[in-house]
Structure formats: structure tokens, C-alpha cells
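Note that this complex is displayed minus one protein chain, with the remaining chains in position.
Here the chain labels run A, B and C in written order, and each chain numbers its own residues starting at 1.
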Amino acid sequence: MLQENTLQLRVQYYETDGQQRVHHANYLNYFERGRVEMLRVAGLNYKDLEADGLLLVVTEIQVRYHTPAAFDDLLTLTTAVTAIKGVRIWHRYRIERGDDLVVQAESVIACIDRRGRPCRLPAFFQDLRRRNDRSRS
Amino acid sequence: MLQENTLQLRVQYYETDGQQRVHHANYLNYFERGRVEMLRVAGLNYKDLEADGLLLVVTEIQVRYHTPAAFDDLLTLTTAVTAIKGVRIWHRYRIERGDDLVVQAESVIACIDRRGRPCRLPAFFQDLRRRNDRSRS
Amino acid sequence: MLQENTLQLRVQYYETDGQQRVHHANYLNYFERGRVEMLRVAGLNYKDLEADGLLLVVTEIQVRYHTPAAFDDLLTLTTAVTAIKGVRIWHRYRIERGDDLVVQAESVIACIDRRGRPCRLPAFFQDLRRRNDRSRS
Partner (left out) sequence: MLQENTLQLRVQYYETDGQQRVHHANYLNYFERGRVEMLRVAGLNYKDLEADGLLLVVTEIQVRYHTPAAFDDLLTLTTAVTAIKGVRIWHRYRIERGDDLVVQAESVIACIDRRGRPCRLPAFFQDLRRRNDRSRS
């Protein structure tokens, strides 16, 4: 694991559905918040990346739903960078409510430009990979 | 009334909330669909407007909620242009389920460019206004 | 004004649209958060109200959009109860980014039961109204 961030999330009413649980698509929004806040803690603003013409786009995501979350639940989201290779970043996510595991997920993000062409990752991620490579050797 | 369009909408599960009714914010999305489809019927694609650097943005909206709509309800949305003046367009909306009135609304839309400056309305709306002015005189 | 609450909101990426601004429908979600947090500060959990079979539903809303908000903007939402009468509560909302006014709104909320019948407001709102009536007399 190269970088990790933990975030508290309060379930909003508009995020629930007719089953009175968080609609399953909304967890992908939570993961996005996790990625953005992890960057912020590291001193990087995703807004600036896009201003520089770089987009980080999700190319793969895999989610396992364990326990439903309801309106007003206070959730803990742990977001981790698990690998970086070429223009791609692997993340792992874990959402818990107290001791209960709510959702687990993994995603692959690619760095592209406005025309959709693969792009060298921003310096932050390259540094992260280098530190990781060094610690392994 | 200068132009009118009617559209059938099926309520999706993800549009409902914990009260098992359409979340009240989602009706604004329905109204947006109504505006886009009204343009399409008139031979105008909102996509092309934005490609030309024009944005139509909502500056005011007023909604009255009469009866809740639930998952799978088949709704009828009537969208009407009620007035056009300068860079602004007034719309009126009515959503019904059979004989029941679900929601009524009115909005004001302004035409701006990417920098947020007011912009001359596209030809379609100017023609609409002219036809209206003529029919009144 | 009977009660007021201020809340910081960070604009999320998934709340923006193709115009690269907060989609206008999402402000209604912000207002909902404002109402829920105002109740929480007053020691009342909206979750408990629904557990008691009471629903607070929006019956009218009026929004004026002044300046667009973009991804990552830090917004200040001020939510106020302006009047209470019968089963209805009037709120006023104001969203600012620094000194800029982003959005202003007003809504009417009604208290109903699961069958949609008007319901006596929870004690908190009745107390609020009584305190207001006294201060006026």
C-alpha cells in the first residue's frame, strides 16, 4: 500500500432509495470523494490536474456490498493506492460503520488528456511509485 | 404559449428516496429532459448550441409538489415556452399521472457564453418570439 | 427568523455537469442537508421523526441562481426557519462562496404521515412557534 486516507461520511437522505438504504450506485461517488480527499491531504488538488489538461478516469471498478447503510449513518471510508504502473493507478476502498463492513471495492484509474490519449501521471503519483520501487528493492 | 411538448417519463428506482417517492430534486432533471426534447422536436439539438459556445442556464425555478410519484409510475410531462425576452426564456411545466396533478413548475433560463456573459438567443428562439410578437399585433 | 444554521459544503465532482458547474438540481440536495443539520444542532434527528411515522415533505420550493459554483468550491449554506403555521414550516436558504452569493431559495415543508395525511408538527417545531409567538406579543 503506497498511500492511505480515511474519511468520515454522513449518509444523506437523497442518497437513499426506495429500499431505504444507500442506492448502490452512490458508493462510487463516495469512492471518488475518497480519491479527491487523499490527493488533497497529499497537497494535490484534483482541480489543478484538470486545469493542466489531465483527466483521471475510472477504467475498471469492482464492488462487493456486504451490509446496507441507511440515512444518517456515519461511515468510515478508507481509500488506499495499492499500485501504480504506466498511466494507471490501482485503488482499494473499504467502507465501515463501526465494526460492520459495509462495502469493499477496487478500481483502476487511467490518466488521459482532453482528447482521451493516455498521459504521463502527475509528478505526485510518479514520486509515489518511485518511493515504492525503492522500498521494494 | 409559444411552443409546447409532451413527454412520457417512467420513474426509475434510483430516482426514489427513503420515503419511497421520487426525490423532490429529481423533478428538476425531468424538466431539463422536457426542455431538451422540446428543442429536438423543433429540429434543434441542445448539444449543437453548446458546441457553438452557447449555454442555456437556469436562473430561477419555482416548483409546487402536489402528489408524490412512486417507482414505475408513468408520468406525462408537458413543457411549454410561455415568454421570451432579451436573453431569457420562460418555461412552464406540468407533470401528471393519469388525472392526478403531480408537480407544477416555472423557470427562467438565460443564454450565456462560456465566460458567463449574456448572449443573443439562438435563431430558433428569436423566430419563436417574432412569431409571437406578430400574432399579438 | 426562528432558528438558523450554517454549514460548510465542498462541491463534489459528481455534483457537476457538462457545463462544469454544479447541476442546478443538486442545490435542492444541499438545502435538504441544511435542514437535517439544523435539526441535529437542535438535538433532533430527522431519522427519529420518520421512525415515529412522520415525514417532512417539500411542497413548494423557489430558487434563484446567481453565480455558478464549480468542483471543489467551498460553499457556506445558511438555512433558516422563517415561519411555522399549522403543519407547515417555511425555510430560507442562502449559499455563498466567500463574498459571492451563489444561490438563494425558499421552501415550504409539510408534516404528513405514511398515508399522506397532514400531521401535527413534532414538539420541536411547536416549541419554536410558541417561542416566536411569545416574542412577538
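The definition used in the following text is that contacts are C-beta pairs under 8 Å (C-beta built on N, C-alpha and C of every residue); 3 or more make two chains touch, one makes a residue touch a chain.
The structure displayed is predicted, hence computed values, not measured ones.
Undergrad: Just name the one of A:I61, A:A83 or A:L128 that touches the chain not displayed here.
TA: A:I61
Undergrad: Using the document's definition of touch, tell me which of B:D72, B:D100 or B:D133 contacts the absent chain.
TA: Counting the whole complex, the residue in contact with the absent chain is B:D72.
Undergrad: Among C:Q3, C:T16 or C:N29, single out the residue that touches the unshown chain.
TA: C:T16
Undergrad: If I consider the whole complex, including the chain that's not displayed, which of B:Y14, B:W90 or B:F124 touches that chain?
TA: Per the contact definition at the top, the residue touching the missing chain is B:Y14.
Undergrad: Any idea which of A:L2, A:L28 or A:V87 touches the chain not displayed?
TA: A:L28
Undergrad: List the residues of chain A that touch the chain left out of this view.
TA: On the chain A side, contact with the omitted chain comes from 18-19, 21, 24-26, 28-29, 32, 50, 55, 57-65, 68, 116.
Undergrad: Could I get the residues of chain C that touch the absent chain, sorted low to high?
TA: Residues of chain C in contact with the hidden chain: 13-14, 16-18, 20, 23, 25, 70-71.
Undergrad: Suppose we count only contacts with the excluded chain; which residues of chain B make the list?
TA: On the side of chain B, residues 12-14, 29, 32-33, 36, 45-47, 50, 70-72 touch the unshown chain.
Here is the rule we go by: only the chains that are shown with their structure count from here on.
Undergrad: Could you say which chain's mean Cα position falls nearest to the mean Cα position of the entire protein shown?
TA: C
Undergrad: Where the centres are mean C-alpha positions, what is the separation of chain A from chain B, in Å?
TA: The separation of the two C-alpha centroids amounts to 35 Å.
Undergrad: For chain B versus chain C, what separation do you get between their C-alpha means, in angstrom?
TA: So the centroids are 24 Å from each other.
Undergrad: Could you state the distance in Å from the CA-based centre of chain A to that of chain C?
TA: 30
Undergrad: Going by the touch rule set out above, which residues of chain B reach two or more other chains?
TA: 18, 25
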